[in-house]
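All protein chains of the complex are present and in place, except for one that has been dropped.
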Amino acid sequence: MAQPQQHDDEYTHVVPASLYIGIWATLMVLTLTTVLASFAELGWANIVVALLIATIKGTLVVLFFMHLRYSPKLTIAAVIASVFFLFIMFSLTMTDYISRAWSTYGGH
Amino acid sequence: MWKNFPLFPERASALAGQVDGLYFFLIAVSAFFTVLIFLTIFVFAVKYRRENNPHPTQIEGSLPLELTWTLIPLGICMIFFAWGSLIYFQEGRSPKGAMEVYAVGKQWMWKFEHETGQREINQLHVPIDRDVKMIMSSQDVIHSFFVPAFRIKADVLPGRYTSTWFHPTKLGTYHLFCAEYCGTQHSGMIGEVVVMDPSAYQAWLVAGGSAGALSESGQQVFQQMGCATCHRSDTQGRGPNLAGLFGKQVTLDDGRTVLADENYIRESILNPAAKVTAGFKPIMPTYQGQISEETLSEVVSYIKSLSQPQPNTRSTKEAAETGNRE
Amino acid sequence: MATAVQPVVERENYLNSNYGIKSWLLTTDHKRIALLYLMSITAMFWLGGFFAMMIRLELLTPAGDLLTSDTYNKMFTMHGITMVFFFLIPSVPAVIGNFVIPLMVGAKDLAFPKLNLASWYIYMVGACLALWGFLFGGVDTGWTFYTPFSTSYSNTHVVSVAVGIFVVGFSSIFTGLNFIVTIHRMRAPGLTWNRLPLFCWSNYAASLIMVLGTPVIAITLLLVAFERLFHIGVFNPQLGGDPLLFQHLFWFYSHPAVYIMILPGMGVISEVVTCFSRKRAFGYEFVALASIAIAVLGFLVWAHHMFVAGISMYAALVFSLLSYFVAIPSAVKVFNWTATMYKGSVRYETPMLYAWGFIGLFTMGGLTGVFLASLGVDVHVTDTYFVVAHFHYVMVGGMVLAYMAGLHFWWPKITGKMYPEAPAKLSALLVFVGFNLTFFPQFILGYMGMPRRYHAYPPEFQVLNVLSSAGASVLAVGYVLPMIYFLWSLRYGKPAGPNPWNAVGLEWMTPSPPPTYNFDETPVVTWEAYDYEHQPQEEITVGH
Partner (left out) sequence: MVQQRDTATFGMWMFLLTEIMFFGGLFTSYLVYRHSYYTAFVEGSQKMNILLGAVNTAVLICSSLSMAMGVRAAQMGNKKLMVILLLITIVFGFGFLGIKGVEYHEHWENHEFPGPNFHFETGDPAHPATDPMHTEIYFGLYWVMTGLHALHMIIGIGLVTWLVLAGMRGAFSPVYYSPVENVGLYWHFVDLVWIYLFPLLYLISHKHS
């Protein structure tokens, strides 16, 4: 094959059960944190905190439960690519919505 | 022969010449590259045909050539981009002091309301050599206001105003098309724009039968619907004083500022809670579904007229008087 | 040719290895699935062609006299939907790519053969749903399904057709997924990325779009269906829903979808031009990377369909700029194909004629795309026949010609038979002439201001419309002809031998038609792509 660089033993990596339980505990704590944080009145920072916590949780799930940490580089690249295109969809769509107020076609 | 078989649209607005200029430039560049490609293929096909050249010379490629045909097209494209954007910003920004016409698109007709109160369907009369701004909304689906002779087009959306403008430079009658597919009679949603000289236009206004200037009708609606109880012009009411509002920056209760344009006024009538002026409570009820697009235009026109007491009111009154005298 | 002396007894191949309807409907052989696809999309092509004929007939006269407005609207809607979703998108990938890619990479099959078969069944389910909608009343929203017309105003079979497209999207996702994994994981020993045929590169790029873009149209059309069924309000302006959000989501897929359609076609052209010039592709790396660049940049330009739709002018500026960037890699490809012929040894075979047609017409289609990216001009020409002409130059002048080039090029490999040369050349000529006659007048019509999707039109547009309809009839003959001689060749065609074009590439190193598992032994690649230098005029042997 063209890409023999992946080592079998690396890929068949059996993660210790204690790690899974540690991740699970962290996720539970973070869930509680995000609920509590939402009750604090932080204004615009509320959404930032919520998304930050969600992203930490998501990253933990992807890296450990989904074994991305032990996956071939190709898989990692694919995941990064999809996040990139997701970001493109959000940001370029919002380019329109955010700047529409000051510059709609046909305005003054 | 070319009369019955035209190959080019009439050029009847100030911007049409500019659009055509860029168009010709694009054609010239495209023709050059198309001919270049066709010719090269032809020459290579003949010169290097199997019988002539049985043993090909292998060439891997050439970095200088690759760079040439990447950078030169890129450079040309940047010219297109800059030129096209300059025209777009002229097309997209209506000049101050333009005469305003409200348009409502519905399946499948165009309804126009002039500031002076004349209404027409599928026909739009405008004077030559004046800036005309169209303030448009749709009652149902998306339509698009397209006058090829003026080289302008703008989609007409339900739920908000869009606008476009033109400056007719040539007398005549021009096609008005709906360019966004809108259902069964889409191709029947056509009309004409009649460009008249100023005196003929005045005569048309007089004959056109006006129920009073748009802003005056709007003022009546404003009184009937009881808007004036809160939006008082003398003292501070429960709602903001609307005199002089249009065209100003408004500070909202959440600290943002917005420009009080037609869409802002529209939204504040239909969905008052969306953007509440700082210092006021969100107590205004919504008028969504209680007011037609046409009536809405009248109210918007009235609120706008509160900001232009000198020139606009006078001209409106004059025109209205001329209309009433007949 | 050295191996032309074949034994009379036909050796076992994928066509004769077993018989019966079941052996086809339950096959997991990529070659048989490609043929299943070929038959299905050919049927859809003729259906779409029938709708096109009705449109052109109606437009012969300015008045709307042949069809009622409703029927006409359904005709162009169903023409668009059939051609885009059920013909163009699967055409080169699912037929030619499916057949050729495993051969090109030296694999026994695609990575997931069962998924491949599933993708065909999903295609058929989607097609049946759409056809059900067409048959029992049709749909009149335009292939673009713009809201709120499609959600609140049209009384036609929007839901079944939208769900049909939703379903067929998954067939495209599975094909793309299969290609990506196959090209990554199943390449023969020695076949590195810089030795990969350009056809694989461009299909790989198209697959990226299929995988990343298609789900977005799926959810968008699902929202349209939900809106119609449950009135969820997301696209309903009466509730404050923004009709432009639909357009954003729709074009996020549907603009890149244009590249799903054109990229595999570009791959075909790279194969054909190198083979019949007997040269390595000029600027191989640039052509390969241009495919990836098109796929990536193609995701950044969608709102250029919305310059007059009421979007922000600054957003329009950004999208216009990005649209120019995507034009550059396409231009790079055109120049490289042309340069490939330089000092080559050029043969005038039918696939090459189609390839020349492709390069010329795609150039025109691409350059008129630059007109549309230019904001100031776009305001005038968008939603007119100029746009119609532009995308037909790319989709028909480009993609359909590439598909024809590919079919002729690999027909001997697929069937083991040669098509007759003279009628093939004639049809190539007819398609080229008919095509230009049909669509060139539409550029002029568009600039004159004739809006698209018009059932009736002002009389001054008639002459050009008649020209266009006349061209369409020539084009139709150009398409019927290959149908006839391809079928004819199945029985009467000369045996092709493994490598009738004396081409390089693994697919030519196995018999025609190929055996069920493609190669008797796994090939080992020790040469660069398009290595016409080292094996100029003789066969390349398998295995080393």
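A, B and C label the chains in the order they appear, each numbered from 1.
Following the convention adopted for this analysis, contacts are C-beta pairs under 8 Å (C-beta built on N, C-alpha and C of every residue); 3 or more make two chains touch, one makes a residue touch a chain.
None of these values were measured; they are calculated from a predicted model.
**Student:** So which of the visible chains would the left-out chain be touching?
**Tutor:** Result: the unshown chain touches A, B, C.
**Student:** Thinking of the whole complex, not just what is shown, which of C:62, C:137, C:189 or C:215 touches the missing chain?
**Tutor:** C:215
**Student:** May I ask which residue of B:17, B:54 or B:282 touches the chain that does not appear here?
**Tutor:** B:282
**Student:** Could you tell me which of C:177, C:311 or C:377 touches the chain that is not displayed?
**Tutor:** C:177
**Student:** Where the complex has a chain not shown, which of C:232, C:429 or C:481 is the residue touching it?
**Tutor:** C:232
**Student:** List the residues of chain C that touch the chain left out of this view.
**Tutor:** 111-112, 115, 173, 177-178, 180-181, 184-186, 211-216, 218-220, 223, 226, 230-234, 238-242, 245, 248-249, 252
**Student:** Mind listing the chain A residues that contact the chain we can't see here?
**Tutor:** 1, 6, 8, 11-12, 14-15, 17, 20-21, 23-24, 27-28, 31-32, 34-35, 38-39, 41, 46-47, 50-51, 53-54, 57-58, 61-62, 64-67, 71-72, 74-75, 78-79, 81-83, 85-86, 89-90, 93-94, 97-98
**Student:** For chain B, which residues lie in contact with the unshown chain of the complex?
**Tutor:** That gives, for chain B, the contact residues 271, 273-274, 281-286, 288.
Note that only the chains that are shown with their structure count from here on.
**Student:** Which chain would you call central, comparing Cα centres to the global Cα centre?
**Tutor:** Going by the distance between chain centres and the overall C-alpha centre, it is C.
**Student:** So, what's the distance in Å between the C-alpha centres of chain B and chain A?
**Tutor:** Centre-to-centre distance between chain A and chain B: 42 Å.
**Student:** I need the residues of chain A touching at least two other chains; which ones are they?
**Tutor:** In chain A, 102, 104-107 touch at least two other chains.
**Student:** Residue numbers in chain B touching 2 or more other chains?
**Tutor:** Counting only residues that touch two or more other chains, chain B contributes 91-92, 154, 162.
**Student:** How about chain C: which of its residues touch chain B in the complex?
**Tutor:** Within the complex, chain C touches chain B at residues 64, 69-70, 73, 140, 142, 144, 146, 148-149, 152-154, 237-238, 240, 242-244, 277-280, 282-286, 307-310, 313, 316-317, 320-321, 324, 327-328, 331-332, 334-336, 338-339, 341-348, 356, 359-360, 363-364, 367-368, 370-371, 373-380, 382-384, 444, 447-449, 451-458, 460, 463, 532-533, 536.
**Student:** Where on chain B is chain C touching in the complex?
**Tutor:** 4-9, 18-19, 22-23, 26, 29-30, 33-34, 37-38, 40-41, 44-45, 48-50, 53-62, 65-66, 69-70, 73-74, 77-78, 80-81, 83-92, 107, 140-142, 144, 146, 148-149, 151-155, 157-160, 162, 175, 177-188, 190, 271
**Student:** Given the complex with chain A, which residues does chain C contribute to the contact?
**Tutor:** Listed in rising order, the residues are 184-185, 187, 189, 191-193, 212, 216, 244-245, 248, 252, 299-300, 302-303, 307-308, 310-316, 318-319.
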